[in-house]
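Complex shown without one protein chain; remaining protein chains in place.
As written, the chains take the letters A and B, and residue 1 is the first residue of each chain.
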Amino acid sequence: MNVPQTVVELKSITKYFGEFCANDGIDFTLQKGEVHAILGENGAGKSTLMNILYGLLQPIDGEIYIYGKRVNVLSPRVAIQQGIGMVHQHFMLVKLFTVTENIILGSEITKFGVLKYGQAEQEIEALSRKYGLLVDPTSRIKDISIGIQQRVELLKVLYRGAKILILDEPTAVLTPQEIVELMKAIRGLVESGNSVILITHKLREIMEVANRCTVIRQGKLIDTVDVSSVSEQDLASMMVGHEVVFAPIPRKISKGKERLTIKNIFANDRKGFPMLRGIDLQLHGGEILALAGVEGNGQREFIEVLAGVRPFAKGKIYLEQQEIVNPNPQKMFEFGFGNIPEDRQKEGLVLEFNIAENIVLHSSKSFSKKFFLNQEKMHSVAMKLIKEFSIKPEDSYCKCKHMSGGNQQKVVISRELFAKPKVLIVAHPTRGLDVGATDYVHHCLCDQRDQGVAVLLVSFDLDEIFRLADRVAVIYEGHIIGIRDTEKTTRSEIGLLLAGQKHD
Amino acid sequence: MAILQDIAFILGTMLMYASPLIYTALGGVISENSGVINIGLEGMMTIGAFFAAMVGYFTGNPWLGFLAGGLAGGALAVLHAVACVIFDADNVISGIAIIFIGPGLSLFLSRLFFDGATQTKALDLSKKIPRPFNGVFEQNSPLDLVFNQYAVVYIAIFLVFLISFLLYKTRIGLRLRAVGEQPNAALTMGIRVRMVRFLAVVISGVLAGFGGATLSIAIVSLFWGSLISGQGFIALAAMIFGKWRPIPTMFACFLFGIAQGIVVYVGARVQGTISDLLSMLPYVLTLIVLTSLMEKGLAPEALGKPLRERL
Partner (left out) sequence: MINRQKSITENPSVLAIFSVVLGLGFGLSALLLSGYNPLLAIKVMGYNTFGKLRFFLWILIQAVPIIFTGISVAFAYRTGLFNIGAEGQFIIGALVAALVGYYVRLPMIIHPIVVLLCSIIAASIWGGIAGWLKAQFGVHEVISTIMLNWIALYLNNFILNFPQLRRPESEATHKVLFSARIDLFSRLKEEGDWYTFQTNHPQLADVFRAPITIGILLAVLTAIIIWILIEKTNFGYKLKMVGFNKDAALYQGVSVTRSYVSAMLISGALAGIGGACHVLGVTHEVAKLAAMEGNGFDGIAVALIANAHPIGTIFSGILFSALAWGGKSIQRDLGAPTEVVNIVIGIIIFFIAAPGIFKTITQMRYQRKMRRKQ
């Protein structure tokens, strides 16, 4: 007879950041042995709520009860003492340290302050065997893969005897296989008597592994439901607040001629390590080709080559049969390449510049006569694009640092599209965007395809790839391991390719 | 055996001139390994040099002076710590403020305590930092030239090894380095990042103060306005050359100490033109040394970056 025991209770948690309300009186409970998902869009307040539970943030109002007792979680130390452990979305690992050093950090075993490495290593090895999370305690974080890094994060939490585990978007950068393994690990943890809170926006995973789901929208609690009694559609609607249909977007033209030919590209990364080992790819006008791959297999370097930022040692690039020799960003731009980079704030925009100044980032020369910038022309073009792409605020003098992620991305997109590119390279365009903005971007890309542009979409998100792309190429260890038509393939087939297993 | 004599002289001078650099560079190592850039070391050295000379003069006890120098440097560092760690100031600009305040305050107080003079009164030779091996070796023998050093020189070298041990073998050191590499990792494990950084900066000030004190009450016997002229920055260069690790940094300081030793050696024999040219040596050497370190990514990863606390 299992009486559900409430392990964690959050009552009426409220948190403001300045004038922005991140959490507005949210109630939440966690039962022993359950997997409880927290669902919400980017910026809804999920991470904030859990950061409060973990003691990284302090609420303005509300109470926290752990095993029925009222606790003031003033710091992560308190949370850890209470048996709560959190694995953040962006890994909190020191790249230069070893696995052992990362795991013991903050809870080191010492003798008069001197670290006892040997003992720590042994304990970690035992722990990793117990939970099936195998790691090499002496390896350094910078040398191990993302999947293993996540195991280290989990071990960090388990090393401190946590019984309540909070996982923030754990599957964001995993391959389908790794996701399966993670789900298995979560079930195993629950069977061992732990309770798990899973923050995610991936509906499929919630349906698969969660018992209950709490939906948060714009800082407010919408509802807490039994997962077995709802559908993905229900959850999506609750998350966004209205009917959501992620329908495929119909194509209007058929695939055109081959436009971009990439032959046998070899290139090194910034440390001299050979990341691209013979890339062959053809991109046609009027199609969206997705490039899928686990982070670290060469996508970044490939994009940098196509942007003209990274030189390549061997191989050739042809645009419509014409070879591009020694590409640099300016040349690529003139050849008709558009580039929407992965990190819009770092590579795509200058946040201190206003919209108009960001619009002319490539092409400031054409907006200047003699030495002087033609401010009038800059701002009139900017206003035109602001109207066309519904950028808010509608002020070409507004500095980009004051704009939302979605609007910033619109500035980047409008700038690239304004140049009427022949080839559009797009990297993770919807990262960090909410559902509305994501949909907008998807429609933009399909529009471009329908106008005959050749689009290369680099993304981790298989849902996004299957919605938009005609073909998907998988990059593995620096070369293209397989190309499939999205209509004729399945997620698991792509998953196998991502892991390096091809069977033609 | 004149050559041996000359080498011994240079080695001995090297140790002597390197020691203020070693203290200060160690300060830099600690501060920057915790993630805080500290270019104000020059100012902290200056105030340390002043307080050491002043307290040493008025109390007649060089060790009180030495301690006072360290405390003064630490106190000035509190300002830098408050600005950078509590208020997320730009580390470089705050350091520039310290470069103004340190010497300014030193000269201000000097005028107050020494009848309007911009230098302190000289310490009696017997009241300076003692030399523990004085008289042990035959005077001016090679061994005497190398090992008859002020006590503070030996303390400096001892500190190098102590700090190296602390940084890499103890809990404190692990946490300090974590804070400088990935402060968020430390934060989520319950380490108080700001506290660690604050203490690191203050300690770096204390060490720089010791460095200044070494100059004013060991190497010479008083403080004046241009006593500290760039040593704080040379110490930073030594830290970079030493890749932010204590023992290689010490060797870098030796290198700069040799340069200084050569300047003194030649300067005692040749006047005028050559001496001016040679005075450039430590600074030119610094530049050459820095150009040889093409590898970036050796500095602690979070160095100088503000803490992002919304995870």
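The criterion applied here is as follows: a residue touches a chain if its C-beta (ideal position, glycine included) is under 8 Å from a C-beta of that chain, and two chains touch if they have at least 3 such contacts.
Keep in mind that what you see is a predicted model, and the values were worked out from it rather than measured.
Of the candidate positions A:55, A:106, A:348 or A:421, contact with the hidden chain is made by A:348.
Residue in contact with the omitted chain (choice from B:8, B:22, B:75 or B:105): B:105.
Residue A:308 is the one among A:55, A:308 or A:406 that touches the chain missing from this view. Contact with the chain not shown here comes from a single listed residue; of B:19, B:34 or B:94, that residue is B:94.
The missing chain lies against chain B, touching residues 39, 79, 82-84, 86-90, 92-94, 96-105, 107-108, 111-112, 116, 225-226, 229-230, 233, 236-237, 240, 272-273, 276-277, 279-280, 283-284, 286-287, 290-291, 293-294, 296. The omitted chain makes contact with chain A at the following residues, 16, 18-19, 60-61, 307-309, 328-330, 333, 339, 341, 346-353, 357, 361-362, 364-365, 368, 371-373, 375.
We adopt the following convention: only the chains that are shown with their structure count from here on.
Chain B makes touch with chain A in their complex at residues 169-172, 174-175, 177-178, 181-182, 184-192, 301, 309-311.
Listed in rising order, the residues of chain A touching chain B in the complex are 17, 47, 51, 54-56, 75-77, 79-80, 86, 88, 90, 92-97, 101-102, 104-108, 110, 113-115, 156.
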